[in-house]
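To start, the structure under review is shown below, and the notes come after it.
What you see is the complex with one protein chain gone and the rest in place.
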Amino acid sequence: MEWLGPEEWQAVALSLRVSFWATLAGLPLGVFVAYALARWSFPGKQILNGIVHLPLILPPVVTGYLLLLTFGTRGPVGSLLQEIGIVFAFRWTGAALAAGVMSFPLMVRAIRLSIEAVDPKLEQAAATLGASRMWVFVSITLPLILPGIIAGAILAFAKAMGEFGATITFVSNIPGETQTLPTAIYAFLQVPGGEGSAMRLVLVSVVVAMSALFLSEILARRIARRVAGI
Amino acid sequence: MEWLGPEEWQAVALSLRVSFWATLAGLPLGVFVAYALARWSFPGKQILNGIVHLPLILPPVVTGYLLLLTFGTRGPVGSLLQEIGIVFAFRWTGAALAAGVMSFPLMVRAIRLSIEAVDPKLEQAAATLGASRMWVFVSITLPLILPGIIAGAILAFAKAMGEFGATITFVSNIPGETQTLPTAIYAFLQVPGGEGSAMRLVLVSVVVAMSALFLSEILARRIARRVAGI
Amino acid sequence: DQVTVFAAASMKNAMQTVSDRFNEATGHDLAVSLAGSSALARQIQQGAPADLFISANPGWMDALEKEGLIVPETRVDLLGNVIVLIAHGEADKVDIGPELDLPGMLGENHLAMAMVDAVPAGIYGKAALKSLGLWDAVAPKVAQADNVRAALALVATGEAPLGIVYATDAAATDKISVIGTFPADSHPPIVYPAAAVTGRDNPAVSEFLAFLRTLAARNAFEAQGFIVMAD
Amino acid sequence: MTLSVSLTHRLGQFDLDVSFEAPAGLTVLFGQSGSGKTTVINAVAGLLKAQAGRIALDDWVLEDSAQRLWLPPHRRKLGYIFQESRLFPHFTVRQNLRYASWFARRDGPGESLSRVVEMLGIGHLLDRRPALLSGGEKQRVAIGRALLAAPRLILADEPLAALDEARKAEIMPYFERLRDEVAVPILYVSHSPAEVVRLATTVVALQNGRVARVGSPAEVFGDPTIAPAGVRGIGAVLEARVVARHADGLSELAAGAARLFLAGVDLAPGKPLRVRIAAHDVMLSLQRPEGVSALNILSGHVEAVRLGDGPAAIISVQTSAGRLLSHVTQRSVAALGLKPGVACHAIIKTLAIASRGGNGTATTQFQAMT
Partner (left out) sequence: MTLSVSLTHRLGQFDLDVSFEAPAGLTVLFGQSGSGKTTVINAVAGLLKAQAGRIALDDWVLEDSAQRLWLPPHRRKLGYIFQESRLFPHFTVRQNLRYASWFARRDGPGESLSRVVEMLGIGHLLDRRPALLSGGEKQRVAIGRALLAAPRLILADEPLAALDEARKAEIMPYFERLRDEVAVPILYVSHSPAEVVRLATTVVALQNGRVARVGSPAEVFGDPTIAPAGVRGIGAVLEARVVARHADGLSELAAGAARLFLAGVDLAPGKPLRVRIAAHDVMLSLQRPEGVSALNILSGHVEAVRLGDGPAAIISVQTSAGRLLSHVTQRSVAALGLKPGVACHAIIKTLAIASRGGNGTATTQFQAMT
């Protein structure tokens, strides 16, 4: 397409990459936390629940700022990670981290809800057949909550595609490295007459996210049907 | 508490009011849309699904801008509504609208997931006993999805408490009318030496949202147990 | 009466003082809505109930003026500002000129600025670096924040060793030091224009416009590091 | 009231094509697992929209694909007892029952909650939620719920399968009462010949989605070529009338020209009833036996001999009470020289007879089930 400059294409590609990884990397932890919140009771459960929801409650800028303090190269976690070669600051990985953190509560909520809907009687049946807890989870619970996981993942992906405040505060806006679609859109909106360009990018972002949404809907429906066994 | 000025108290109160109404007013529509997406098939379903997710996909600023264009006093919908006395522009109602729109996808997803988990066989059983569709929904489906509705409402409330981008873009940041906690925090973060005050407000916002969260968790657990019949 | 002022967010502290003093002097209340200049300008385009607009960006004021949304006679360049080069922690002063080895000072690290094509402080900074011939060398190293304060935070946390911000912001933290001031002629003049919004016949507005020129107001702005340009 | 059902429907590889009339009373759908019983019931309930067909209760048409008429389930005035109880998990037992009376039809048979609760023995469960009930308890509540809807048509899918014999015996008279007194048409799925015999007015035998046979229990069960329950289901049904009730608890019945003695029939003299005599409960003797414990000995002659698979044979014997069937070994057939025309006596143990039509509370008068 002619009407997107190379830098804008870069932003599109980067947004996709960031959202994809934010979602993918967040999933295992999301499933784990959702399972813990849904099925276990342990001291500090409500605190964990609170922490998970924090990014939703706080203005994104604050989250970004806290990320900067924690995962920046001078931050307590950031400096540790740096020693083993993991750097978030001013990298696309940082954008993914920010997007992942911001979308995490959405993911967890969706997955948790679907875990709560699984009939423990089926898990019991699997256990009587000799499946260990781990296996029960992998072979019964996980497939049954797949629609919930997909729903959570879509939600997270969509959120990641739109995430702006935390991302720019944490990793700022470096074209080609951390300039995602939302930051590009924001930039256009800051200047008089930039609406047109902004809307072009909005369109791209809508098309991309909607396609992902449609695909995942189809996938989710197919899986839900499998799971319902119809 | 001494350490919050009157304007800040106003922001706290306003945020609560805005989030409360955003959630409450969004719920009926949220349940309806979730039901439609979960149970009906109709042309344009995927488009509806897309529109519902839009606020998640778009950078909040864009959503705010689109709200401003649509529901502003000069906007097509805003000018119509104004004639019947409903004004959103630069009112707290507008802040609630923005928060409601932004949190709507989260609400719908959560409710939809719980609707999909309801066994249609129970609804069928109610129908054979003479309950009309409407009654089946009210007496069977609704109570069974209550945990999902609560989950959706919490998510929406938390999101509404933290919503910043769309709100400030749509209804600005007028103290006492549209200055919510996040916009107040933003303003503090914009000036030299404002971090301390900002963090105070962040703390308030965390405490408020967490309390809501805890309460609703307890409520949800109680209801879930009722629903599971244990 | 109440005067509603839409003011650039960076003016928060100053506007607070001004608001109190205006109330003392006239008995009128001031409601100040603080947000990015772009958001405020767009809201005025959509009929926001603002009596007065103070923008951090002349461009947006021009845009409103072109659309007849402000009263041209009331437009004044209220405040001025200066952009400075800051460094993390204690650092030696440098001379800002074409021979400044900015890339060398940065090394592998980033230069924190506000968005160079979107946010005023960034636009001014980029213009200054360009006119000094430094831009091309540092451009790939620039980390652009969505506003000046975020750029400042990057330097304050040490994430970026250097940054370009307004002098008014630089005063805020002792985690950074100002190591140089950009020559005023290296960038377009930094001004904060103010003007009354059209169609609002609020008599208190002219009182407030007048109040902005008083010593009380001037002191409040200067206390925050602004250069008061009015009169 | 006659329920007429005519349906064609395809479910995956399963092809349903049935057409039958269920006259007033209780119609049992009988057939192997997977033969389509639940599918038919679901279609009648409107839970499954058959691809084509017509369902009517006398002239009240529930659906007719030709007329594009289709009543939704809630307007069909049903009481459906599902194969899996389907109680509402968020309601207590009481609320589940109340739910049904809430929508109860004005024109259906009104049952009081307390009566149903007592009949089903679920009084102590009223405040519990279904998740805390045992399998049989759930099923009883489900039965109560369907009955309290005051239905004009009862659908029951193996309602008693999860219950113990004693419970079954307590609940069966209730279905009899519904059938006889309240006259609600009942479509009833059962695998249990005992239930069929006791309850059925009509039996519809399904095989592989087709109606294999429709008729009275006597007809269907008396026909070894259908033998829906295997050879065990075979038996004859006699029409009888109560003549007297004796002090020792036995009732004397007139069946044809003969007298039969039955235990535990709680009917007043003059009342008609049906008696089912399973083929394997009938012994044949060439001479009239003397000094035996059996009170019912009917003279007659062999009408037909059908040799079955294996070592058994089915003998029809025409007696003064009507036609009886006897299930004997082929060795006995040979030893006694049984062939059409041979005179013989049919010996039936008094306590082995199943009566139909009694509303009794004792369990002993019914068809031996052990």
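For clarity, chains are labelled A, B, C and D in written order, and residue numbers in each chain start from 1.
Just so we're on the same page, contacts are C-beta pairs under 8 Å (C-beta built on N, C-alpha and C of every residue); 3 or more make two chains touch, one makes a residue touch a chain.
The structure displayed is predicted, hence computed values, not measured ones.
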| item | value |
| --- | --- |
| Shown chains touched by the chain that is not drawn here | A, D |
| Listed residues D:Arg10, D:Arg75 or D:Arg331, member touching the removed chain | D:Arg331 |
| Full-complex contact with the absent chain, from A:Ala126, A:Ile154 or A:Ala209 | A:Ala126 |
| Residue in contact with the excluded chain [from D:Gly123, D:Gly249, D:Pro269 or D:Pro340] | D:Gly249 |
| Options A:Ile140, A:Ala158 or A:Val171, residue touching the unrepresented chain | A:Ile140 |
| Absent-chain interface as seen on subunit A, which is shown | 121-122, 124-133, 135-136, 139-140, 143-144, 226-230 |
| Touching residues on subunit D - with respect to the absent chain | 11-13, 31-34, 37-39, 83-84, 124, 128, 132-137, 139-140, 157-158, 161-167, 169, 191, 193-194, 197, 229-235, 246, 248-250, 261, 263-264, 278, 280-281, 283-287, 289-295, 309-312, 326-333, 336, 338, 347, 349-352, 362-364, 367-370 |
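Keep in mind that, in the parts below, only the chains that are shown with their structure count from here on.
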| item | value |
| --- | --- |
| Cα-centroid distance, subunit B relative to subunit C, in whole angstrom | 34 |
| Gap in Å, rounded to a whole number, between the CA centres of subunit B and subunit A | 20 |
| Residues of subunit C engaged with two or more neighbouring chains | none |
| Residues of subunit B whose C-beta touches two or more other chains | 61, 65, 186, 189 |
